[in-house]
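A quick write-up on the structure given underneath.
For this depiction, one protein chain was excluded, whereas all remaining protein chains were kept in their positions.
Then we have chain A:
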Amino acid sequence: EIHIKEPIEKEVNPRLLPGELLLCEASTVYKYIQEDGSNRGTYGKLVCTNFKIAFLDDDSASDDNEPQFKNKIVGENDITLQCVDQIYGVYDEKKKLLTGQLRKYPEKLIIYCKDLRVFHFCLRYTKEEEVKRIVSGIVHHSQTPKLLKRLFLFSYASAAPNNTDGRNQTVMFDTLEDWRDELERTKGNVKYKAVTTNEGYRVSEKLPLYFVVPICVSEESILKYEGRGIPIWCWSCHNGAALLKMSAFPKEQDDITSQTQKAFLDGIYKTISKPPYELLKMDDLSSSLPSLQDIQIAYTRFKQLFLIDNSTDFWATDVKWFSLLESTNWLEIIRRVLKKAIEVAECLERQHTNVLLIEESATDLCCVISSLVQVMMDSYSRTKSGFQSLIQKEWVIGGHGFLDRCNHLHKSDKEEAPVFLLLLNCVWQLVQQYPPAFEFTETYLTVLSDSLYVPIFSTFFFNSQHQKDTNMSGESLKTQSAPFRFLTVWDWSVQFDPKAQAFLNNPLYAEKPKLDKSQRKTARFKHQRQLSLPLTQTKSSTKRGFFREETDHLIKNILGKRIGKFINSSDEPPNSFREFYDSWHSKPVDYHGLLLPRIDGPEIKVWAQRYLRWIPEAQLHGGGTIATAAKILDLMEEVQSLQVKMDEEHSQAVSGDVHSVPMLRNSARLSSLFPFALLQRQSIKPALPTSTWKDLEDEDDLVKRDDEFVDLSGDM
């Protein structure tokens, strides 16, 4: 596709995707450059389609300044309808939230996005008619309830050419084979089996077509309560202990029903507590972790701190930044979730017990904890395809209600909760604490979080596999059209060209050394030893005896009951968690082994790339982590070109397919906001706080003193 530039032509038209329709537009809209309140900006056209809101710059001559990192689907000035968080109108300098029908039309429009961008549009110079149309159009299409079938996903799928082969290395878990392979990979196949009981969704519409249960669980019992009360397998640890999840029974008024349910559960527990199954520990996540509502409230407060209107706002909130952060409770929730995941890992790893996570639907916090545990314990989940497969397994096929939790259809605010974002925030903590352990970068996590709002992929736009399957067929009843072929978000080439995709790969990743077969046996042994490091810890002479006794005693206790143990119940050694945590942290890190996050206060950080990336005041010219990353990439490029040279010298010209390394010439001057915001401050004026803190209430006497009290007047 060749674009011929016609500078005289004033008319700019939006670039539309297949199936995308222009709904309304307004011209001579003035978009402010979010900078210093200087009211600088550009004129252009504001349009709304069935996919996005877009601002089209009148002089779009900026083509020559092609950014290095560009999303092919969502441009710099595009906001997908699902990405709109809140819209405010400004009337006489006053901000008002816009939701439904409007009587008066604002002179300024502020759009806050879920990816934390903030757009300010001035409508003062736009024709009144156009203002009415664009404002009500934007509000209507982005803020009012929608039918599932009206999602752009469907228009796109029916209009876009079916050229996706869809197969990449990600395991989709939509076939029985995928589950069997996963069982085999984790050596879980001795005690667990993949079942077809739910074919045709006979058991439940919430459960996937195929899933894994303990071998001893009968089809009959799976069918009995629509899959409730059935332990569903997530993952098996190298030592055989397994991570399971279970959907709990709702609280019953009826005594008889609850009695039978209890008897049913007891039966289940009994069967899976007999050898060969390990001891079983249970964790009711709905009581041991914050509620979805708490999580939603915390995140709403937290993200508000980053949706900044102007410089004054930025510096005003800077004064009490730490207490503001703390009052949102978001970081504390991350800490608690990470802590819970460590507890579960300790049970699996050190105590060799199965862990059963319980939650009402087993599709929210269960997904967070089970994914985190796998990221921490299974280095495969730290590769890109492994992580993607994990998201497929636990979330997409696992039945996390993305549609409701993201409130994509604006049906009900009550269902909304950033559960998946919580996982990404937790994984980010691990990524920044252990950079060499992950094949992907924080940029990967950031663009993954952005993809939650791009409705051309089916991945995050259904509540369950059943919902997707039943909506697969084309135009209802009448025509017998071919089923939709949705794209998966894991096909990154849809959003990014190879050059940009390179930023998703971590140059620091220390890949697991591949060993040939003769070495494999010893290697596995070694690997397991590394995994079980904490076990070998308590070696010291006197201590050992003491702890031995205690654990023996404990095991006897547990053997007596065998079931019904809760994690952290009272008869657990109180410092068992601390000991596990401390002893792991006192050893050198094995990036391919068990990975425990550090969770002390100073270690839990704000995901700066995601949350600060659009804020010009927070920009460091030539600084930030990108500065060192760029140096590494440059050096890799140099090494690569040396390789090529060397091959040439050998005149064996076949250089194989050389993977692309991002080109970052002059990288020293990159902004810390790279690769996201392309805000280039014209002047290199430093950012100066406009409001500083001055009060030191409690230290008044000290404040008033001088450094050294010497009466100088006498010297005169």
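Couple of notes before you dig in:
Everything that follows uses one rule, which is that contacts are C-beta pairs under 8 Å (C-beta built on N, C-alpha and C of every residue); 3 or more make two chains touch, one makes a residue touch a chain; residues count from 1.
Basically, contacts and distances are computed from a predicted model.
Here one chain is missing from view; checked against "Aspartate aminotransferase", "Myotubularin", "Transcription initiation factor TFIID subunit 6" or "CobW C-terminal domain-containing protein", UniProt names that protein "Myotubularin". For the chain missing from the display, the contacting residue among A:L21, A:L97, A:A263 or A:V639 is A:V639, taking the whole complex into account. Only one of A:E93, A:E128, A:D413 or A:D711 touches the chain withheld from this view, namely A:D711. Contact with the omitted chain, checked across A:T42, A:S136, A:S473 or A:N505, is made by A:N505. The chain not shown here touches chain A at positions 314-315, 318-323, 325-326, 331, 434-436, 502, 505, 507-511, 539-540, 582, 585-586, 589, 598, 600-603, 606, 608, 612, 615, 617-625, 627-629, 631-632, 635-636, 638-640, 642-643, 645-647, 649-650, 652, 656, 658-661, 668, 672, 683-689, 692-694, 696, 699, 702-716.
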